[in-house]
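Removed from the display is one protein chain of the complex; every other protein chain stays in position.
Chain naming follows the written order as A, B and C, and within any one chain the residues start at number 1.
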Amino acid sequence: MKVIADVSIVPLGVGVSLSKYVAECEKIFAEAGLKTSLHAYGTNLEGEWEAVFAAIKKCHERLHEMGVPRISTNLRLGTRVDRPQSMEDKVRSVQEKLGSS
Amino acid sequence: MKVIADVSIVPLGVGVSLSKYVAECEKIFAEAGLKTSLHAYGTNLEGEWEAVFAAIKKCHERLHEMGVPRISTNLRLGTRVDRPQSMEDKVRSVQEKLGSS
Amino acid sequence: MKVIADVSIVPLGVGVSLSKYVAECEKIFAEAGLKTSLHAYGTNLEGEWEAVFAAIKKCHERLHEMGVPRISTNLRLGTRVDRPQSMEDKVRSVQEKLGSS
Partner (left out) sequence: MKVIADVSIVPLGVGVSLSKYVAECEKIFAEAGLKTSLHAYGTNLEGEWEAVFAAIKKCHERLHEMGVPRISTNLRLGTRVDRPQSMEDKVRSVQEKLGSS
């Protein structure tokens, strides 16, 4: 089962500068072979269900190893069985509607 | 690694009455041995990481089998390594502050 | 326009104990006359759109006044025009499906 997800990881108890931790998870997502796209409030992920969730778990584990005592993650998670769809398809589909208006 | 999560599952392409699908996932969560608590915009879950995510995957699979073509799930996901904490601890901790004010 | 919402407010830069801040927002929500229900990963809110968002804004402002430098809030937000629905209706509707199975 393929998943398109969007993950926003919020480390708690380490102050207000979080980019170091976000970058660490970006590396983990890339090493896992996922398609990723960073934006200003999270990261798009695309891959097989097992691979996506193994990478998110590894991200939590790594941050705790780095000394983060608590993490609150927000995740959007889409699956569909009617037709295949990629991250690029989703963006293009909206842009086509905008272009034709 | 223990997780406290909150999951809101939104089936798409099956109209506006979603409670049948939410109920199906509630059964899956209970059968998985997770601690659960239903509320008006989702379900609290508590358990080991692997058990929580296996149950959420099973919920997506079951709904697709029931004919749901597309699902968009929103998930909050908390882990902490500084001290153990249950769902009840979290609620009680807020209520104590409210009671003492 | 009536809204059923679910809000999870995460103060950053103030350590890992957040219940004091959550409690402060609970008071604001109650003072605003909203229907509220606290759970282990957020708070259900029900009310008119303007009242709900004025209360959430006031919560952010109050926490910043209390010294919280940064806040990351996650919000689920439902509106419907096909029929009226309360927080209790949503929970009951799922429970009925569970009871009859």
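Note that a contact is a pair of C-beta atoms (placed from the backbone, for glycine too) under 8 Å apart; a residue touches a chain by one contact, two chains touch by 3 or more.
These numbers were taken from a predicted model, which means no experiment stands behind them.
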item: In subunit A, positions touching the absent partner; value: 4-6, 8, 16, 19-20, 22-23, 26-27, 37-42, 44, 46, 74, 76, 78, 80, 82, 87-88, 90-91, 93-98, 101
item: Residue numbers in subunit B that touch the chain omitted from display; value: 8, 10, 12-13, 15-16, 18, 69-70, 72, 74
item: Contact footprint on subunit C, counting only the chain that is left out; value: 1, 13, 49, 53, 57, 60-61, 64, 69-82
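Here, only the chains that are shown with their structure count from here on.
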item: Centre-to-centre distance between subunit C and subunit B (centres being mean Cα positions), rounded to whole Å; value: 17
item: Chain centre separation (subunit A, subunit B; CA means) in Å; value: 19
item: Averaged-CA centre spacing for the pair subunit C and subunit A, given as whole angstrom; value: 25
item: Where subunit A touches two or more other chains, by residue; value: 13, 69-70, 72, 74
